[in-house]
Every structure is written in structure tokens, then in C-alpha cells.
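Of the protein chains in this complex, one is absent; all others appear in place.
What follows is chain A.
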Amino acid sequence: FRVEFTKVAADPSIVNLGQGLPDISPPSYVKEELANVAAVDRLNQYTRGFGHPSLVKALSQVYERVCGRKIDPLTDILVTVGGYGSLFSTIQALIEEGDEVIIIEPFYDCYEPMVKMAGAKPVFIPLRNKNDGNCASSADWVLDPGELAKKFNSKTKAIILNTPHNPIGKVFTREELQVIADLCIKHDTLCISDEVYEWLVYKGKKHIKIATLPGMWERTITIGSAGKTYSVTGWKLGWSIGPQNLIKHLQVVHQNTLYTCPTPLQEALARAFWIDYKRMDDPDCYFYSLSRELESKRDRMAQLLREVGLKPVIPDGGYFMIADVSTLNVDLSDVDGNQPYDYKFVKWMIKSKKLSAIPLSAFCGPETKGQFEKYIRFCFIKVNVLETINMGSMVKKGSCQKTTWWLVFF
């Protein structure tokens, strides 16, 4: 779906709230470091394949502090082309035919095809909304422990965890992680923990790394992303952190797929990390200040969505928000195709309202589409878009509810 919707939304006349693409500026020192790096000749040539030395050193320092354990920069870290590249390297390294991999729905859409490409079988388990009321929060979406336990068997090679969660924005609690950890240990299962939104956690919530739970470091690969950490998705740098006996296999995949990541970007990222590492006790550290900046955008978007009659689910983390669109009762009989409701809704919204978002059923397996098809996903790491919406909401409301809705989004 992604390629389909990105194409449509590449139309500049359409307000794109679909793709997870910041239009806020990265911090100035990040851009400056890249400009500084550009002037150094040797940084235009190949660097160490598994990760530029100054970058893996910086990553090991930051994560040693966060995890409270020693992390060897050369053996416990692999730098990859984005969090996406880490997912690919991990799955290719550790998953094969005959394996089952548990995927929590809704899920970041690449998990399923990557697992299938490795010849394994995806086994889905949905998050279920325990509160369908008006004050919905991502924390209301939970796994049923009994249901989860039934998904594990002797073939279960890994479970993919995504916290903070895309698209719902759920930040798994320690108790929830413990349930997953207990099952991983019991069934000797690996955990692939996609934590690219680890710093985007809102007030009152804490991001917990499952790798820090007892018995989990040795079986977990934790994935991070420069793109999400520093609002530089176009740098496509990510990393996998874990025990040497797992990371070494990811390194083998890496040396046989792209060998090395771009040098200047890695050096600039390393320098940015040092700046923030030194102020990890300071609230101005970008790791904390970005989430403060985004929290007000989150609240603004939720307010706007409510004003037009949608039911947003307030995320505890990440920069996505889902909203229930079924309440609007839009007539979609014109929209072609035998597709889920939310696909049709988004296509209608793009065409007639010049606004794009992503249908939630794109993020789930075939059995649960019915459960998720009344939701669509909005991205709120946007500056200009929210201002555009802001202007629209100043217009006088018409009598027809549909008209009101249109006016807000223009």
C-alpha cells in the first residue's frame, strides 16, 4: 500500500498527513555537523563496514547509560541503512523456513513481507481496545496474555515488538513487557525490539527496553533510528544492538548485502550524539526536548480531529495518531474497489478533501482487517500542515456536518 499512497500524496496540492515524514527542521547542530564533515576529504571514502568507529563508540556510550550495562562498540552494534535496514538484517540473519514469527497487530507494514521473504510464517496477535469510549488512549490497547501465550510454540523463533508503537502510539509498560519476556524465556524465543521512537514518549510515560529485563539481553536485538531520533529520516541510518553471538550474524548479512553505510552521515551523526550524550542530565538534551515539542502538536491534532467529529486515540508515544472515522458516516459508494472501509475512506479523502492519511487495515493481517478498518492514521510531526488546518478552522461552520468537516481541513 505504501508505494500506492505515497505516489498519490506526492501531489503537492494534497496535505500529506500519511507518511511518517517530519516537516520540522532537524536541530541546527545536526545540519552543521554534516556541513563540517563535507569538508574533510577522507570522510568521503569507505569506512568500517559494521559501523563508522566514532559512531559505534558514541552509540555504545549513550546506550550503556540507558541500559546500565557494558556495550562493546565493535561486537554488540551494527550500523544499518535506517531502522528498516536493521529489521532486514536481523530477519535475514536469524529467521528461516520452518520458523514462526509472532507479529503484534497493527504492525509496521514491512514486518510481514520481511518475515515471509525469509521463508517463515507470520503469526498475528492483535492489540485489543478495552475502552471504546470518547477518551481513548493508546494505553487502552492491550494484548490478552492468555491469547498471547497460545501463539508461542516450539517453532516460534522470534516475536517482533514495537514500542513506542506505530501506528497506535502505545508505550508498553514494564508489566506488559514482562509478560512477553516470560514467554520468550519459557519458549527460548528471540525478541526483535523495534524501538525507533524510543525518545518520543509523552508526559507521564517511560520507555522501557525489554533487553534490560532479566534473561532478555542475550535473546534481544534492539533497533534504533537516527531518522526518528534527530528528525533526519533522509539520512537512513539505524542500528541494531545486542549480544555478540547474535549481532555477529547480522554483520554477516550486512557484509553480503551492502557492506558499509555512508561515511559522512555516520560521522555527522556521531558528532551530534556526543553533543547530546554530554547533556543527558539536562532537560535541553534533544532526546527530551523533541518529545516536549511534539506533545503540543499531538494535543492540537487531537483537538482538531475531535472538532470534526472524529474519535482520536491519544498516543503515549511516537508521532502518529489513529482516529475512528466511522462516526462520520461518509458515503463511499463512489469509491471503487473491493477494499476495506478505511482504504476507501482515505482515497475519498485524498480526492475530495486534498488530505492524505493511511488506512489502518494496511497494518494488520488478513483476519483482523474487520477490527481495524474504521481507523486511519495521521502523522503529527508537521509544522505547516497544522497551521493550514488552523486557518481552516477559523471559517464559519455551515449547517451540514459534512461541510463543517470539509472546511476544517482546508
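One rule holds for everything that comes next: a residue touches a chain if its C-beta (ideal position, glycine included) is under 8 Å from a C-beta of that chain, and two chains touch if they have at least 3 such contacts; residues count from 1.
The rule is simple: contacts and distances are computed from a predicted model.
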Look at the options "Septin 4a", "6-phosphofructo-2-kinase/fructose-2,6-bisphosphatase-like", "Glutaredoxin domain-containing protein" or "Kynurenine--oxoglutarate transaminase 1" and return the one that UniProt uses as the protein name of the missing chain. "Kynurenine--oxoglutarate transaminase 1"
Residue among A:56, A:78, A:102 or A:118 touching the omitted chain: A:118
Which of these touches the unseen chain: A:264, A:315 or A:365? A:264
Per the touch rule stated above, chain A touches the missing chain via residues 2-3, 6, 10, 19, 21-23, 25-26, 30-31, 34-35, 38-39, 41-49, 81-82, 84-85, 88, 92-96, 110, 113-114, 117-118, 154, 157, 188, 190, 227, 231-237, 245-246, 249, 252-253, 255-265
